[in-house]
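The other protein chains are all here in position, but one chain of the complex has been omitted.
We just call them A and B in the order they show up, numbering each chain from 1.
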Amino acid sequence: MSATTAEPAPVRGVAATGGVRVRKTADAIATVVLWAMASSIIVMLAAFIIYIGYLGWSALTPSFIFGVPKETTAGGGIGPEIYNSFYILILTLLFTTPIAVAAGVFLQEYARPGGFRSIVQFSAESLATVPSVVMGLFGLLVFVYTFHWKYTALGGALTLTVLNLPALLRVTQEALSSVPDSLREASMALGGTKWQTITRVVLPSAIGRLTTGIVLIAGRIFGETAALIFTAGLSVTANKPYDLNPFHTAETLAVHLWYTHSESVVPDVDRIGNGSALVLLIMVLAFNVGARLIGRALTKRFTGRSS
Amino acid sequence: MGLRFAAGFVIIAMAALLIYLAFEGTKTFYVDRFPLWSFLFSPEFSPDANHPGAAVFIVGTIAVTVFAIAVGGPFGVAVGIFLAEIAPYRMTQILKPAIELMVGIPSVVYGWLGLTLLVPLIRTHTSSPSGFGLAAAGVVLSIMILPTVITLSEDAIRSLPYSLKEGSLALGATRWQTIIRVLVPSASSGIAVALILGIARAVGETLAIQMVIGNSTQFPKGVFGPTAALPTEIVTDMPGTTAGSLLEHALFSMAFLLLLIAMLLIVLVRFSLRRRA
Partner (left out) sequence: MDTQPAETSTTAAVKIETKDMNVFYGSFLAIKHASLKMKAQHVTALIGPSGCGKSTFLRALNRMHDLTPGAQVEGCVMLDDQDIYGADADPVVIRHRIGMVFQRPNPFPKTIYENVVYGPRIHGERDRRALDAIAERALRQAALWDEVKDRLQRSALDLSGGQQQRLCIARAVALNPEVILMDEPASALDPIATSKIEDLIGQLTDEYTVVIVTHSMQQAARISDDTAFFHLGEIVEVGPTNQIFTHPKEKRTEDYITGRFG
């Protein structure tokens, strides 16, 4: 039979009593605390944006945005740096996108679960956790030391390619897996080959999410610093600020922001810093918002649906 | 097929990375014959005297990471819980884009914010003379790992079956009791992954902390004292080295050490995921 210990008194009534009130109070307190924590993040972010905007606004003169940097005197601009940021961005995407998309298509659509596939996944995951500064040193070893290139935009772009490959690979895989299998089956049932199915049905369906992911990663590439310090360098070509040669030394805007605040000796560090930070922030916002808009527009265009 | 090669490229890249860094990173021990033990544990970092002990930086990395995960970890998990269980739709619509924006902000901008906002604050309100130091770096890093911890914790809780919550509430539990006693323990492996990846992010973060940590080669005197970490030391001293010198080799050894730590964390993540019964 049951033990002789008395069980708790049975509950009567429907209203909240002492013990229940305590628990409900705990519940209310916890809810308030969590709301406060979540709100504080929004407040903090807003504060950052306002702060950067407020400080940097006055620095955004045409001579700043398009002018060249100065080594030791005031009045330097960030024109070549902005140019280099875009240059390296485009170059990086040119390399990374085909490789990542091809690899993603292979992994999602062709590969059988097994050895090769797991090794690729593991490599991608590991590559994703490599700190960017380590990647920069890797680039230094390969391009500057082994290839004897010195600091080049191309070296920077190639380094960033390896750095962003895992991210873009994951974006591709997720975009592809979001396409329902029923579409693939329909295409095959109509006699399409696997390749036709992928290029004509799967990829167009996935293109919205894929592009959103690419643009978001582009935003991160734009702000990348540590991997570029040792590969693309800390200066710009002396007489040719808008150099098209991929082997030119290419300090980007992000690197410039760091450089002026750690090594450089120009007297108007604050102005340059404020302005650079604001330009970087504007670019990040642009990439973020643009990613969504482009993604949505492309999805609509290629599939007729809105998401 | 070309596609297969593209996938293979990933493997090649990773392998090349490992090999190059292992090769260059061990030169300190083979070529310069500096003992591994001293490298890891000696607090004296004087490459001019042929003694690049990296203990200061290892401790710095650990300290700054512990600070970041101690502050940003619980905060991030809490906000993740909030998003998964408590936030109404409108709030989610504001908070999630805000978090995505936080991810997009370059680390150099976080560093700059720390430099212009946080460091003067610490300078005026504490005993620290310059404001640069461990605390500044820790705070900046806590903020930077928040998005990672938040989104992964939220995913972990959202992916739990609804029947779990339903069962708890049907037994007369309050929402908070359900969260703390059922949902969080059930999502523990996912939350562990969130924290481990937060740590991974913290360990590798370079620029933001380099701008506020003070970059001295000493142990910090108290929480507000200047010091350095493995990535920050690399960035600070590498531009000035000569190729083939002991300093350069030592810096590569530090990079290799960082790589090993990153890989260890990956293994931990996989282990955690497998534990999900």
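One rule holds in what follows: a residue touches a chain if its C-beta (ideal position, glycine included) is under 8 Å from a C-beta of that chain, and two chains touch if they have at least 3 such contacts.
Please read all numbers here as calculations on a predicted model, not as lab measurements.
Of the candidate positions B:92, B:177 or B:241, contact with the hidden chain is made by B:177. In the complete assembly, the contact with the undisplayed chain comes from A:19, out of A:19, A:62 or A:114. One chain of the complex is left out; on chain B, the residues touching it are 161, 163-164, 166-174, 177, 181-182, 185-186, 277.
In the full complex, chain A makes contact with the omitted chain through residues 2-3, 5-8, 10-11, 13-17, 19-20, 23-24.
Quick note on the criterion: only the chains that are shown with their structure count from here on.
Those residues of chain A lying in contact with chain B across their complex are 23-24, 26-27, 30-31, 33-35, 37-38, 41-42, 44-45, 48, 51-52, 55, 98-100, 102-103, 105-107, 110-111, 116, 119-120, 122-127, 129-135, 137-138, 140-142, 145, 162, 165-166, 169, 216, 219-220, 222-226, 229-230, 234, 254-255, 257-258, 261-263, 273, 277, 280-281, 284-285, 287-288. Across the complex, chain A is touched by residues 1-4, 6-11, 13-17, 20-21, 24, 75, 78-79, 81-83, 86-87, 91, 94-95, 97-102, 104-109, 111-113, 115-117, 143, 146, 174-177, 179, 197, 200, 203-207, 210-211, 231, 234-236, 238-239, 243, 251-252, 255, 258-259, 262-263, 265-266, 269 of chain B.
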